[in-house]
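Removed: one protein chain of the complex. Kept in place: all other protein chains.
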Amino acid sequence: MNRLDKSTIICRCEEISYEEIEEVIGNGARTFDDIKRLTRCGMGPCQAKICTSLVAKVIHEETGKPLHEIPLPRMRMPLSPIKLETLATDSTSFSTVKSVLDEVELEDGKVR
Amino acid sequence: METDVLIIGAGPAGLAAALETASRGLAVILIDESSSLGGQLPQQTQLIRPLPSEYGPLRGFELAEKLINQLEDYPINYLLQHRVVGLYADGSVGVTDEENVFPVKAKKMIMATGAAERAVAFPKWTMPGIMTIGAAQTLINRDFVLPGNEAVIIGSSDFAMDVALQLMAVGVNVKGIVEEQPEVQASDNVKIEQVQQSGVPIYLNASIIEARGNGEVAEIDIEHTGTVLTEKVDLVCVDGGRSPILDLFYQLGCSFGYQEKLGGWIPQYNSNFQTDREDAFLAGNAAGITSQGAILLTGMVAGISVCEKLQAISHDEAQQIRGSLFKELEILEDKDIWESRIHHIERYANPKLKDQFIS
Partner (left out) sequence: METRFETVVIGGGVVGSGIAYHLSERYKGGVLVLDKKYPMTGTSGSTQAWVWVHNKTPSWYAEFNMYSAELYPYLSKKIGDVEYKRTGGLSPFFSEEDREKALKLAEAYREIGIKIKVLSREEVLEKEPSMNPEVVGATYSSIDGNVNPFRLVDMYMRAAKKNGVNYSTYNKVTGIEKQDGKFTVVSDKETYECKNLILAGGTWSRELGEMLGINIPVNQLRGQILVSEPLKPFLNHTISGLRQANNGEVLMGYSMEEKGFDRSTTLDVIQETANMALHYVPSLKKAKIVRAFSGIRAMPEDGFPIIGKVPGVENLYVAATHSGVTLSPLIGTLITELIMDGETSIPIDRYSISRFGVGVKG
C-alpha cells in the first residue's frame, strides 16, 4: 500500500487532504456524500469521478468497513458539464419553475 | 428522434452489439462523444489475443477497422460527437451535439459506456508529469506527443506491460516497474518476458513513498525490500486498475452489485445482459472489466438479447446463440473474472445497492 500521509491530496479538484477527510470521519461522517458535504470533496469540476475510489479507501482505512459496504456517491446529471445556452430551449413557458412573485396572491386589492 | 435500439458507446462492445441488431433489421442509433468509432482500439498498437473465433489475433487498430467495416451495409444512424447528458421524465435519453439538447426515444438501449482508470494516491501524486497509463498511451498513439523521457511505471497488469513496451518503443527510458503485490499481475508471459529482456527492473512487494518536484515531478522514492530507491524521472505512469463508468446507469435507477475482480461496483444484470431496468441492457467493460475478446462477446450477447425482446429473432434462436456465446466467453475470459461474473449474475434478484434516489 503506497504511503498516504496526512497531507496527501485525496480530492485533487478541491485540494482536500487525507487529514481533512480523517477529521470528519472522526465526527461521524460515514459515506462519500457525508464527507462531501462537510469538506467539499467531490464538488469540483470532475464531480468525484477521480476521488471516489480514493475516498472509499480512506473510509475503509479509518472505519474498517469493507469496500462492498461503502456505498457509491450520489451521481447526477449532467453526466458531464454543459453550457446553459445548450441546455436552454426557446420556450418561455414554465410549468414547474416559478418566480417568487408568482406566489403572491391579491384578494380585494390587498395581499392575501 | 425515435428508434428501435439506442447504443451508447461506439467502442468494441457497442460496435459488436450494433452488428447483431442492425444486421437483423432493427433501426439503430449509435452514439459516441468521440469524432471517430472504435473507442480505445484505434490507438492500441499491441496484438490482441485471444479474440472470438471469427476474429484472428489482430492489432487494436486493425480490430477497430474490422468492426467498423462490418457495419457498412446497414443503415445505422451514427451520432458522433454527441453525448448523453441525462434523462427526461418519460425515459427518453437527453443527447447533445453541443448546440442543443434533444430527446432520443428508443425501445431498448444498450449501454457500452466502458470504464475509467482509477487514481493512485501517494504524497504529491497530483504533480504534472504523473498520469495514468491510459493517458500515457493516448498521448503517444493518438496525439503523437512524447509524455516524458525518464519514466517509472506503477503497476504490472497486462495493460501496464503494454504501455511499458509502447513507451520504450518511442524512446522513453523506463527505469522500473513498481508492483505492490508479491507477484507480477500480468498474465501474458510473452509480454512480461519482452519487458524483462529490455532490462527494465520489476520491483515486487514495493510501494511509493513520495514524489518530489518543483512544479512538475523530478524524483520518486520507491520502497523495496526495506531500502529506499530514488529515481530521477519526469514521467510517472500509474495503473490503478479500471472500474466501470456508472453515472448513466445511476441516473436510470439501475441497481448495483460489488465484484472486486470485475472492478468494484458494477450495474446489476442477468444472463441476457439486461439491467434491472426493463429497457436497458449493457455490454463491454461497463459490465465488468475484462479482456478485449470477452468485451466483443458481451456486446454480441446484449445485441442478441435486444433482438429477442424486439422480436427480430425467436426466443429459441436467441437461447441457442447466447448459449454458444457464453461457452466461448467462459473459454476466453480469465477464470477469476468469469467466476465473478457468474456470481454477479446470480445475484440479480438481490442487488447490493438499489433505489438510490429514494430519500
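In order of appearance the chains are A and B, and numbering begins at 1 in each one.
Here is the rule we go by: contacts are C-beta pairs under 8 Å (C-beta built on N, C-alpha and C of every residue); 3 or more make two chains touch, one makes a residue touch a chain.
What you see is a predicted model; the values in this text were computed from it and never measured.
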Can you work out which residue in B:Val28, B:Leu41, B:Val85 or B:Ala160 touches the chain that's missing from view? B:Val85
Hidden partner interface residues of subunit B, rising order: 85-89, 94, 101, 103, 251, 253, 357-359
Over the whole complex, note the residues of subunit A touching the chain we left out. 27-31, 33-34, 37-38, 40, 45, 47, 74, 76-78, 81-85, 87-89, 91-92, 94-101, 103-106, 109-112
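By definition in this document, only the chains that are shown with their structure count from here on.
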Let me have the rounded angstrom distance from the C-alpha centre of subunit A over to the C-alpha centre of subunit B, please. 26
Sites on subunit B touched by subunit A in the complex: 83-87, 94, 96, 98-101, 116, 118-126, 180, 207-210, 223, 240, 243, 246-248, 250-251, 256, 258, 260, 264-265, 352-353, 356
Using the touch rule from the top, collect the residues of subunit A that touch subunit B in their complex. 1-5, 7-10, 12, 49-51, 53-54, 57, 67-68, 71-72, 74-80, 82-83, 86-87, 89
